[in-house]
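After the C-alpha cells below, expect a handful of questions from me.
As you look at this complex, bear in mind that one protein chain is not there, while each of the others sits in place.
== chain A ==
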Amino acid sequence: MALASVVIAGGGMAGFTAAKSLRAKGFAGKLTIVDPEGIPYDRPPLSKDYLLGHRDAEQIQLIDAGWFADQDIEVIESKVVDLDPEAPAVTLADGTVLHADKVVLATGGTARRLPIPGGQLPTVLELRTKQDADHLRQVLQPGIRLAIIGAGLIGAEVASSALSFGASVTLIDPVDPPLVPAVGEVLARRLHQMHVANGVKLVTGIPTEISVDASGQHAITLADGSSILADVVLVGIGIVADTALAAASGLDTDNGILVDESQRTSHPNVYAIGDTARTRLSDGTLLRRAEHWEHAMNTGETVAAALLEAQLPTHGASWFWSDRHGVHVEGVGSMLGDGTLVTRELDGIPVAAFRVTDEGLLAGCAAIDGGLLVRAARRIIDKNKPVNVEQLADPTIDLKKLAR
C-alpha cells in the first residue's frame, strides 16, 4: 500500500528537512510536524548572530512560515508524549491521538547537565533553544562575570559572543586544548589561544560543585580545590539524545535511538533522524552519534527516500563548522585515528591540519579561515584520491586543483 500519511515528531533541522524532502520527492499525502517550539528554526545562530542580536527570530526560521501552508504541511505546536509503533500513532500533550502510516522521531536532544552537586541548579544555564538564547542575551550585561563550563563548539562560541556584551568571561574545560578530536592538536591549540588573545580567561580543571548564594553569586569549585566566582554560569558539554519516547515504546536505544542505514528503528513503522538517532550497522557495530547540523539535514533526506522506497542518497564525509573571534572553522572527516598528522602553515601560523592514513588516503581535514580548502579536502576524501603529504603541507598548493 502506498504511503498515505507521515507524522514527524520534532521540527528541527532534521524533521524539517524530512518534510521538505518528502514533498520535493512528490509525496502528496498527509504530512504533519509536531513540535512544542512551533515553526522550525535554525540552532547554529543561537550562539552567534541570534545571541548577538544581529538576526531576529524571524530571520533564523528555516523557511518562511507561509511555506508550510503552501506545501500543505501542518505544524502542530505541541509535544508528542506517547508513541504506539504498532498502530502506528502518537499522542500529543493535550491527549489528541494522531494516526499515520509512518512516524519519524526527530526530537534532537537536551543539553547535558553536569552530574555534580549544583549541576541541576535552575540558575545554571544551558543553550539549546531560542528561549535559552533570549535568556542568556538578557543576562549578558556589561561587566557581568560569565563562567562557561565546556570549551567545545558552543562554549567557545558563546565566550566569543559574550565579549561583545562587555562580559568578563572565564572558560573552564578539563582538557587543554579542547576540540582535538574535531580539529587536531595544532589547530586546537591555536583556537584555544585565540580566547586568551581576545580577553577570555582560560581555566583547565574539573568542576566538582556549583553553589549559589542569596545575592545570586555562583561559586564553581574545581577538583584542585580552587574556585571561580561568577554572576552567570553556562554549561556547554554536549547533549543527551531524546530517547525516552522510543525507549518507553520498546524501541532499541543506546545513547540514541538505534537506526539502520535507512534511518529505520527496530520497529518498521518508526524512523529516527538527526541528533537523536544513532546508526547501528547490519553487523551490529554502533557508530558514534553525530551532533552536527549537516548530519541532521542528511538523515532528513535519507528518511524521505526510505519512506518513499526510493534509492537512498549517499552522503560524503561528515562536515561541521564553527565561528568564534571572527574566524570561521571547518572540519571534515575524522582527525582521530591512525596515520600521519600534517600541518599547513602560513607565515608560521597553522591554518590547516590533515590526517593521512598509512595507505596514503586523506581521512580528515580541518582549517581556520581556509576558504575552500575543506571543501576540496572533502571531495578528495569522498573520491578516495591518494594524497601527498608534502603537497598538503605546502601553502602554495591549491587543494582545489588536487581535488579536481
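The rule we apply is simple: a contact is a pair of C-beta atoms (placed from the backbone, for glycine too) under 8 Å apart; a residue touches a chain by one contact, two chains touch by 3 or more; residues count from 1.
Just so we're on the same page, contacts and distances are computed from a predicted model.
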Name under which UniProt lists the unshown chain, selected from "ABC transporter ATP-binding protein", "3-phenylpropionate/trans-cinnamate dioxygenase ferredoxin subunit", "Tetrapyrrole methylase domain-containing protein" or "Nitrogenase molybdenum-iron protein NifN": "3-phenylpropionate/trans-cinnamate dioxygenase ferredoxin subunit"
Of A:Met297, A:Ala317 or A:Ile381, the residue in touch with the unshown chain: A:Met297
From A:Asp42, A:Glu126 or A:Asp275, residue that would touch the chain that is not displayed: A:Asp42
Residue ranges of chain A at the interface with the undisplayed chain: 13, 17, 20, 42, 49, 55, 62-64, 67, 294, 297, 319, 321, 328, 371-372, 375-376, 400, 404
